[in-house]
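Below is one structure; the comments refer to it alone.
With one protein chain held back, the other chains of the complex are shown just where they sit.
Then we have subunit A:
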Amino acid sequence: MVEPFLSIQHVRKSYGTNTVVQDFSLDVEPGEFVSFLGPSGCGKTTVLRMVAGFEEPSAGKIVVAGKDITRLKPNQRNVGMVFQAYALFPNLTVAQNIAFGLKVGGMNKPDADRRVAEMLEIIKLPQMAERYPYQLSGGQQQRIALARAIAPKPKLLLLDEPLSALDAKVRVSLREEIRSIQKKLDITTIFVTHDQEEALSISDRIAVMYGGKAEQVGTPFEIYNRPATKFVANFVGTLNVLEGTVTDAAAGTVRVNSEQVSLKGKLNGSKSGDTLTLALRPEAISLGRQPGRDSSLSGEISEVHFLGSVIRVRVGIGGNTVSLDTFNSPATPPPAVGEKAEISFSSDDMLVLH
């Protein structure tokens, strides 16, 4: 086990009687990219601000590289941060913005100039040194903000929803750029976002937060495919939720609509007669019987949406509706609304939500 570089230990934050972060713990390894993912008000930014030193924890401890930084001021922590609103200094040029932290840290001018040029090369904006922030696009401003944050070689990089204010196309390219710079510099990074696609695409691990707690911490693969709670399953990705009743707890069989599905080893102490909430990702479902899929359910096609390369089909099964995507094939006409249909899936892919 690698010694954690950042260790957030049982941190809690309350404002009066309102507790916004409750008993949050997380260890981050050196060079790891961890995302805090959750809806607005889940406490993800508060945890980040406590790591930065802008908020003081009501309880708990934050340790970076073996040093307790819980009570240190933000300017004593050697942490870099990129803000949602860019926060470039409007009175300074791009080069002066990047050099700000270097000058404050006492670096001499020739070294600072060299470092600024190096940073501008890394973010691929070497020609922008003399521009002012108002002369740059949002994406360019955020890249400058990133360069400014990493120029003083901080121990830890904090990214507070840095892509939220950008348009979709820039968001995708910039997130890839952030990840590549982070890997290149091997800097331990915490990234706060409410966008699951962002978190899934660039993180080593994700902490899904809800109600001031970490609901689940895991790799993007684990979070998506093995959500630990109902909230994680619903928040990350699209999910088809089905109601089922345990028919034989010992054998692990569950009745969905009028068909039996085997969920052996997944019932987690449920008794016969218990009602369960089951979930299936759209990509785990096929239309019609397919080899290798051990379970199936019958229903009726209720909606068909032609989306070009993909056809989205909704199938009514009892009181539930299941959504699935099939690839468009010019040789095969899309299914028609009202047709009887069978969907198949592997019972291993069915999630039991607790």
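Following the convention adopted for this analysis, contacts are C-beta pairs under 8 Å (C-beta built on N, C-alpha and C of every residue); 3 or more make two chains touch, one makes a residue touch a chain; residues count from 1.
Note that in this section contacts and distances are computed from a predicted model.
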| item | value |
| --- | --- |
| Among "Response regulator transcription factor", "NAD(P) transhydrogenase subunit beta", "ABC transporter permease subunit" or "Cation:proton antiporter", the UniProt name of the subunit that does not appear here | "ABC transporter permease subunit" |
| Given A:M81, A:I178, A:I301 or A:L324, the one touching the chain that is not displayed | A:M81 |
| Among A:P4, A:G38, A:P57 or A:G101, the residue in touch with the chain that has been omitted | A:G101 |
| Residue ranges of subunit A at the interface with the undisplayed chain | 52-54, 73-75, 77-81, 83, 85-91, 100-101, 104-105, 132-136, 141, 145, 148-149, 152 |
